[in-house]
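Only one protein chain is missing from this complex, and each of the others stays in its spot.
Then we have chain A:
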């Protein structure tokens, strides 16, 4: 009985984090972007600096009509948002905030998180194919090609970290972390960050949803709450990737008073990465399709392999 209660509590805890953190990132994006562009951003909803803007957006989305186009493959079309969203929820469950604050401490959580986040792309592909819309199909093809190309450097970068730590578990990796990693895992860290932004289809890698050419890519036909779910999955993705970066490369809970406040350190470091992800959107224009494929295959993959070689040699010579 107590097992059931514990499992339920953990699952609900993950859900709560999943519903709060993306909104926090979303609101930060509103405000940070606005101030970078000399605007104020939302100021009205909720009174204090528009803090309730995204809550209000959610309420609005629930009340919007849900349209399934007549030509669409209806069942796939309607289920696609869930396929895009749930993987990030599951990934969040496996990321440790501190040795104690983790919903499910899996033995190979680094591999698990990579595998689960890769499922999310199926949601985009399903959406694009089932819409029976030319923009959607083009967007889905671009998304698939982009996610395949950037998945690879990301996996290689994570493999390098696993190699340096001698562990496939995120808790084990963060426990083995030392400040030297900031230097000798730096190329891998940059590869990971670039690949993560590309995986999330965020600017400058937002070719799959390029509004000036294909409206909104795979999500063109979506309205109301289903559309909101795709947006939520993007922000949940930022949360997952930022926390993952914090745990893999920034030592997670290492910091002052890490015994008591470890989880806060992980969240803080993750939040800083999220701000960087937002910053990239403001700072850079969109990459063209051929440019972003070249970047993946001719810059990131060789760089990640070089990092892997460096780590391998370092581990073997110091072991």
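Here is the rule we go by: a residue touches a chain if its C-beta (ideal position, glycine included) is under 8 Å from a C-beta of that chain, and two chains touch if they have at least 3 such contacts; residues count from 1.
The definition used in the following text is that contacts and distances are computed from a predicted model.
Engineer: From the list "NADH-quinone oxidoreductase subunit", "Autoinducer 2 import system permease protein LsrD", "Carboxyltransferase domain-containing protein" or "PLDc_N domain-containing protein", give the UniProt name belonging to the chain omitted from this structure.
Structural biologist: "NADH-quinone oxidoreductase subunit"
Engineer: Looking at A:45, A:82, A:175 or A:190, which residue reaches the missing chain?
Structural biologist: A:82
Engineer: Of the residues A:56, A:76, A:145 or A:261, I need the one that contacts the missing chain.
Structural biologist: A:145
Engineer: Footprint of the hidden chain on chain A, which residues?
Structural biologist: Residue positions of chain A that touch the missing chain: 3, 6-8, 10-12, 14-15, 62-71, 81-82, 85-86, 89-90, 93-94, 103-106, 108, 111, 129, 131-135, 137-138, 141-142, 144-145, 148-149, 151-152, 155-156, 159, 162-163, 165-168, 215, 220-221, 224-225, 229, 289-290, 293-294, 297-298, 301-302, 305, 308-309, 312-313, 315-316, 319.
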